[in-house]
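The complex is shown incomplete by one protein chain, all other protein chains being positioned as in the whole.
Order as written gives the chain letters A and B; numbering starts at 1 within each chain.
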Amino acid sequence: MTRTSSRVRSSVAEIEIGRYLPLYNRLSDEQQYAYKLLLPGLAMMLLIHFIPIVWGVLISVLGVDSGYVSQWYEAPFVWAENYRFVLDPRTVVGERFWYSLRQTVIFSVGTLLLTYVLGLTAALLLNQRFKGRFAARTLLLLPWVAPSVVTLLIWRMMFQQQSGIINSLLLSLGVISEPIYWLIGDNTIWTLILVHSWTQFPLVMIMLYAGLQSIPEQLYEAASIDGAGRWEQFRYITFPQLKPVSAVVVLLMMLWTMINFTSPYILLGAQPPQSGQVSILYIYNFAFSNYQFGRGAAMSVVLFAIAMAMAMLYYKYLFDQDFTEGDR
Amino acid sequence: MRNHTRRKILATTGVATAFGVAGCLGGTNSGGTTLETRYMDAPGLEEFFEEHTARFEDETGIEVEYEFVGWGEAQETMLSDIMSRSGPDVHEIASTWIPEQYDANGWMDLDSGSVVDELPSTDLFTDGALDVATFQDTLVGIPWFWGPRAYQQVDERIEAGGVEGTPSDWDGLLDQAEAYDAENNYFAIMGADFEPIRNFAMFLWQNGGQLLTDDDGAPAFHDDSGVEALEFYADLYAEYDVLPSETIEWGAADIQGAFTGGQMASTWGALGTVSAYEEADGNALDDLSVSAPPAGPDGDQGTFFGMELLGIHPWTDEPEAAAQWIDYLLQAEPNAAVSNTVGFLPTNPDGLETDYFDNELYRTFDEEVFPHARTYPQVLGWGEIESELNSTVFEVLQSAVTGDLAAGDAEAALERAASVAEQTLE
Partner (left out) sequence: MSRVTIENLTKVYDSPSGSIEAVDDLTLAIDDGEFVVFVGPSGCGKSTTLRCIAGLETVTDGTIEFGAEDVTNRKPKERDIAMVFQNYALYPHMTARKNMAFGLKMSTDLSAGEIEDRVEETAQMMGIEELLADKPKALSGGQQQRVALGRAIVRDPAVFLMDEPLSNLDAKLRAQMRTELQQLQHDLDVTTVYVTHDQTEAMTMGDRIVVLNDGELQQVGTPLECYHRPANRFVAGFLGSPPMNFLPVEADLDAGALSHPSFSLSLSDSIGADLDATELVMGIRPEHGSLTTTPDEHPEPERLVEATVTVTEPMGDVTNVYLDIGGESVTVTAGGHLGLTDGESVWLYVPEAKLHLFDAETGTAIKHSDEPIESTRVSEASRYAETA
């Protein structure tokens, strides 16, 4: 056992990277070994993340259209022309793209708020002691575990104006007096948020639930002796204690929603209403309907840049904050 | 010692890989000729190809492999074939994608080289079909099957609603719709969820307009006839209540289902609708009557036709065999069989004489509806214009249904779409 592992260790150490990368020789032995171990992972990242990103950025400065689909490398270099075109609000495409970015922000923020509220509520409920807690947890996880294409199509049926169960339910409850169009017109973005949040809140729930479970019971006992009621205990113990996990949840939900394709694509179908055309869907429809890959790539890079900028700002803000309460 | 072993392993692996790669590349050549072919998925095609590839192999010794791709994924799948220059030898062509795919060097010129001798003569086809098949003076595909959209009704149901005959113009349509009063009160539904541009194009043509100018150099859909056509389409929902507002969410399958299932008295559809109707329990072809759509104030009974073609990808190693296979498929019997299966008319006129199309209804389609039929212009950039128009029309219809459509909105929307089209066509 030991012999095998030491043999593996020494054979890893024997790999001579320094021959190809002179800078590598300047690292200490330990660091060199670490890099060798990281190599397979890095190679994977390179293959499935970095190369497509770099390729996308490259395409975005080339005039790739249908004529250059099979020889994209021969497409003319157009500098920032693609960016100028898609970002120019005076053209219809630019206007639509800006509008789609606005809808994307609404989609992300709306989903974030809704999933957080739903997830936190569910997590708090699950954290209570009651019979059937395990079954409830399994049930609550279903929306996230179930194949999203199937559930989204079912939502699509349920939201039909005439035949959908949602409208007939709301009508019979007297909440609305006549059927609402959920998947058509300006309401669409809200329906999208609703449905997407439904598919995503279990993830938030399970993360917050894990966070709740790691809060020592004694803090609540101490607080109740200190005179804190249920709300104050939530306000002064639970919520601050959940801050580290919440920070992660917020970032993930925000970014994942921004680039989510499945929900709008499946829910809104072949003919998505303007209001539901979030950027990723618009980019897809735009680029593929007319082989405008240069411009499509430019839009993708803009979306990517916005997402990255938000993530970085957020991280900076987070690390400026001092939260020692977590397990960091 | 260890180095020796490692070298040996590497050598073995290398040899094995080389064989493997060679096997992949050349495997199809060993023995006889094998063609790879791919078609848009439709019910019944599997059986058709099973039978006819066997028959073709008996005749020629060429083995044909076939697979299907759904309409949803077809465009992307074909794009990745074209980008990687690999994939099937023969592929079904959707006419709307011809310009972009041809521009991307996705199709072989069928009027050249060794293939022209093997393919059916272009004399076989009508000019209309060849127009679609030819892009930038190149024969991109061989017309396979096609079909116009017709006004279809179940006479019995129409009469039960207190109406007689088919409407010949827009006013007639509105009069009938108003008069129509039956329990299954859906009348003349065409839907809007699936490619609403097709319906708009039909109204446009019926009103004497056209999508692009004659030279395909500029948009023409936004002139008065176009605005009127779009407003008429929207008013069918909002103003005249011909199209019940909830049907705006209906997809093609919903409409077809309602028509075949008896909740709807009339619809606009191609032969596929006819087949679906016939196949449903208790229905017979003779219940149906079809006609060209009603004419607009300034035009004819214009309607839309769709066409599918067969093409050869330029990376094929077997162009002659591919051409032979296409030639086989265009013979009257197979051509009629496949057309009947997918709900279209055969492009080979002899196909219409087969048993498959031995019914008055098909003749009506061919002789009375087809002459009014047109299709989209074949021009580079049409894809973008089409998707723009789809969104535009759909937005206008949505506003009509939700009550947000104000006077002038339709015109403004078409103007915007036209500006996109202008930019695209430049």
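Definition applied: contacts are C-beta pairs under 8 Å (C-beta built on N, C-alpha and C of every residue); 3 or more make two chains touch, one makes a residue touch a chain.
Only a predicted model underlies this, so the values are computations on that prediction, with no experimental measurement involved.
Counting contacts over the entire complex, the absent chain touches A.
Looking at A:Leu58, A:Leu171 or A:Leu219, the residue that reaches the missing chain in the full complex is A:Leu219.
Which of A:Ile237, A:Val278 or A:Ala307 touches the hidden chain is settled by the complete complex: it is A:Ile237.
Seen from chain A, the chain kept out of the figure touches residues 216, 218-219, 221-229, 232, 236-237, 240-241, 243, 323-325.
In the analysis below, only the chains that are shown with their structure count from here on.
Of all the residues in chain B, the ones that touch chain A in their complex are 75-76, 79, 82-85, 99-101, 103-106, 192-196, 244-249, 251, 380-381, 383-384, 386-388, 390-391, 394-395, 398-399, 401-402, 404, 416-417, 419-420, 423-424.
Across the complex, chain A meets chain B through its residues 65-70, 72, 91-93, 160-163, 179, 181, 183-185, 269-271, 273-274, 285-286, 288-292.
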